[in-house]
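Only a single protein chain was left out; the remaining protein chains are all shown in position.
Chains here go by letter, A and B, matching the order in which they are written, and residues are numbered from 1 within each.
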Amino acid sequence: MLGANLIQLSFLASLASFLAAVPAAWFEGRSKRWQGLPSFILMIGLLLGVFVAGAQLGSAAPPQFDFSKVTPFAFALKIDRLSAFFLLLICAVALPVIWYSRSYLPRHYDPVKIQWIWALSSLFIFSMVLVVAAASAFSFLMGWELMTLLSAALILVDGTSRERLHNLFIYLVMMHAGAAAVAASFFMFLPVSHDLYFSSLRASGFLLSPGARAAIFLLALVGFGAKAGIIPLHLWLPRAHPIAPTPVSALMSGLMLKTAIYGLVRFSFDFLGGGPAWSGYVLLTLGAVSGVLGILYASGEHDLKRLLAYSSIENIGIIFMGLGASLIFLADQSPAYAVLALVAALFHTLNHALFKSLLFLGAGSIADATHTLDLNELGGLLNRLPNTGIAFLIGCVSIVGLPLFNGFVSELLTFQSFLAGATLHVPAARIVLPLMAGTLALVGGLSAACFVNVFGVAFLGRPRTDAAESAHEAPQGMLAGMSLLAMACIALGIYPRLVLEPLIALAQTLIPTATLPAEFTGLQRLLAPAAVAMLALALITMLIRGRRRVTAPWACGLPGLSPRMQYTATAFSKPIRSVFAAVYKPDRDLSVLPSDHSYFPTAISYRSVRTTSYERYLYRPVTNAVVALANQLRRFQTGNIQVYLLYIFLTLVTLLILLGLRK
Amino acid sequence: MHLNLVHLAVGKTLSSSAVFLFLTVLLLAASRRVSTSIVLFALQSAIITAQVMATAYTEASTEAWVVAALVFTLKVVTIPSALLWLVKRLKASRGIKPAIGSGAAVFVAALMIFLSYLAVQPYARASRIPEDTLAAAVALILTGAFLMVSHRTALMQIVGLLVLENGIFLAALTTTFGMPLVIEIGVFFDLLMGILIMGVFAFRIRDTFEHLDVTRLRRLRG
Partner (left out) sequence: MTILIHALQALLIVLGAPLLRGWVSKIKARIQRRQGAAVWRPYADLAKLFRKEDLVPPLASGIFLAAPRIVFCATATATLLIPVFHPAALLGAPGDFVLLVALLALARFALVLGAMDGGGAFGGMGGSREAMVSALAEGPFLLGLTSVAILARSSQISVITGWTLGQNFFDVSAVHLLAFSTLAMVAIAETGRIPVDNPTTHLELTMIHEAMVLEHSGPSLAFLEWAGAVKLSLMMSLLIALFFPWGMADGPTLQAIALSAAAFLGKIVMLGLVLALFESSIAKLRTYAVPDFLGIASATGFLAVVFTLFGER
């Protein structure tokens, strides 16, 4: 009993400290004495959160809080296993990010801005915790809206240029449309459920008509898909993520996207108990498209933060593919493999949170050292920032899904669940799922090409500019944050049981009556021996070292090999871009100003703009339709108050008449 | 023992020739050169010859043996060598760039194989016709047509037609378990005349336009 009380108390304390960080930030701005106070309070809150989540992940008795007596709507929190997993994800990943920010922020912002960033980001974390801990629609939606608004405010702290405001506007519009869809999907439950507590939604899920189930699933998919940045609802993501302050980018890409995964899992597995039969195929298709296109767009970028944002789309795609496979298995009555696929998807969610935050923090360190994020202006950084470089390399290797790092484990599990698709009863699914293994492999190969490019161009070779030449290592605090995340990536890559076992237990609460597939046990037999073998071999090979002599690289025997002769990121990705030219569809604009002789033009200008197809073919028609509709509606808007009153009056009368007719 | 081995070989030919036919179809779709395509066609015809011989053995029909001999001399020896001679004479070994990349072409061929399986499945289930061979026949017809559509060289269109004819022949063979000899001979004669005429035309096209790109014949419509 004491244990349960302790956990309840620590959770409340953790929430309280997120809120307490706001006045602390205010104090910090006032006096030197309070230096570091907000981050300290925030970290204590996060530690408490990690403690609560860790305790609850293995426990069947979730703590509950109901504040409905003091709030106008049903406001309740509850930490069951699913919530606990996402709480762990948020707190455990936010902790190193905050640690990093402690030394990062003072180097880049004046005290006033730091004060704002601390206050807003602690509230931002608070809102994310609220989302995953919510136990009623109202508390969920409150957290959801806060999350959007606070992240938007954090983006504004960094500046208010016109372009930034435009990007922010797109972000807010899409997020609000998504939030409306989420709210609508909650309200769709109302005919069968008397209130909007999650427990009643769960209990009434099976009472819904098939049409209502389909509508709820689709609305939730649109709402959460927009937040997760699934293609084609991704438009905001590469615009909003890169322009936030770096630690906030890490929080947004690493954590905020994951709340959308949480929402989707909550709706489709918990409330609906599997969703409609076709739902798995929808998720699978969206995931495959996002995975392939996301990584292709990432490959075409040379701005590091934009590249990372696009790669988030790819990883969300992989997670969606896992969730889709799980739903397909569930619809086919193979709960064991549904557990496998769900665990794979959730594990990848955690992994992505870890390595994407790590990579964003690394990008911050690079920007800190060189004041640029353009890969083509970097080079040779590993000699200048060795520790940052190693941490960044670990992030790159993990995100590519190479063995002995955490990304590999979740991708292996996803592969295995696709392969298990061959045991399904429906013939269509029997080939669709195994074919997805090929798609996932393509995504993996492309992401290897993309990140080898990132690391190779930024950290290896010779510096391409003076800025890269004079770069310096990041301070201890920033390194500490990154190395924590890097160590987590390695630990989960070699010893995934730490997370796998709680995850399996969690998946089994969502998918009851599932036995455990044999694939899980095989994993451990494979990873640890492979790691041992590789390390042993590495030791032996490292021993063999001959004499060394420093000489210039080969330049066909000519003098004057300059750093500019190295391949840039753009050059490196050229083969892939030309193979997939149809995807990029660049708007090339080559204009040649002719002189009197057509073979000797006076001036040639060339411009290339990418990734406009969505806007042209998907968003432009929609916005045009909305604007056209709005123009039509303007006729009602005369500007005369009496006419408006007349509308209200007419509405009332109509409603009364309708009511009377129904009686 | 001897009989047993023959029996085994016949059984294997009947059961696995479809697979090899699929492979030739994929290779034909991938092939970039007229001469390679012709060799592949000869190979394909050889597989079909084996199939005819196996059928002749199981059905114990002498007519089928004659047909096998005809197929071999015509489609494996005569027509391919004539076409190869034509290629040499016209110096057209390197085909004009087709309208579709070879990766995509193989993908289309793969889809067509899948499609032909789906198409023949209900029909084959009802009768004792082997599903794979019939699917292979349909796939050959489809790929022949696809080759004619996707290539722009006049010679490749001859090859496409021949592949298509192979498909029709195979379909007839599998559904009737050996056609009457007279009809076979008529069909072969038809084919031979067709090839002759097309070969002459290829010469005429080349002589008039200095190339074999049929897309440029558009100017002829007047």
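Note that in this section contacts are C-beta pairs under 8 Å (C-beta built on N, C-alpha and C of every residue); 3 or more make two chains touch, one makes a residue touch a chain.
All values reported here derive from a predicted model rather than from experimental measurement.
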item	value
Shown chains touched by the chain that is not drawn here	A, B
Touching residue (missing chain; options A:G29, A:G49, A:G287 or A:G380)	A:G380
Hidden-chain contact residue, picked from the options B:A109, B:I141, B:V163 or B:A202	B:A109
Contacting the left-out chain in the complete assembly, out of A:T551, A:S605 or A:Q632	A:T551
Given A:P72, A:P210 or A:P427, the one touching the chain that is not displayed	A:P427
Of A:G54, A:P106, A:P232 or A:G445, the residue in touch with the unshown chain	A:G445
On chain A, residues whose C-beta touches the chain left out of the figure	380, 382-383, 386, 389, 397, 400-404, 408, 411-412, 415-416, 418-419, 422-423, 427, 430-431, 434-435, 437-442, 444-446, 448-449, 452-453, 455-457, 459-463, 518-519, 521-523, 525-526, 529-530, 533-534, 537-538, 541-542, 544-556, 561, 563, 565-567, 571-576, 578-579
Residue ranges of chain B at the interface with the undisplayed chain	8, 12, 15-16, 18-20, 22-23, 26, 30, 101-104, 106-107, 109-110, 113-114, 117, 132
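We take it that only the chains that are shown with their structure count from here on.
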item	value
Whole-Å gap between the CA centroids of chain A and chain B	53
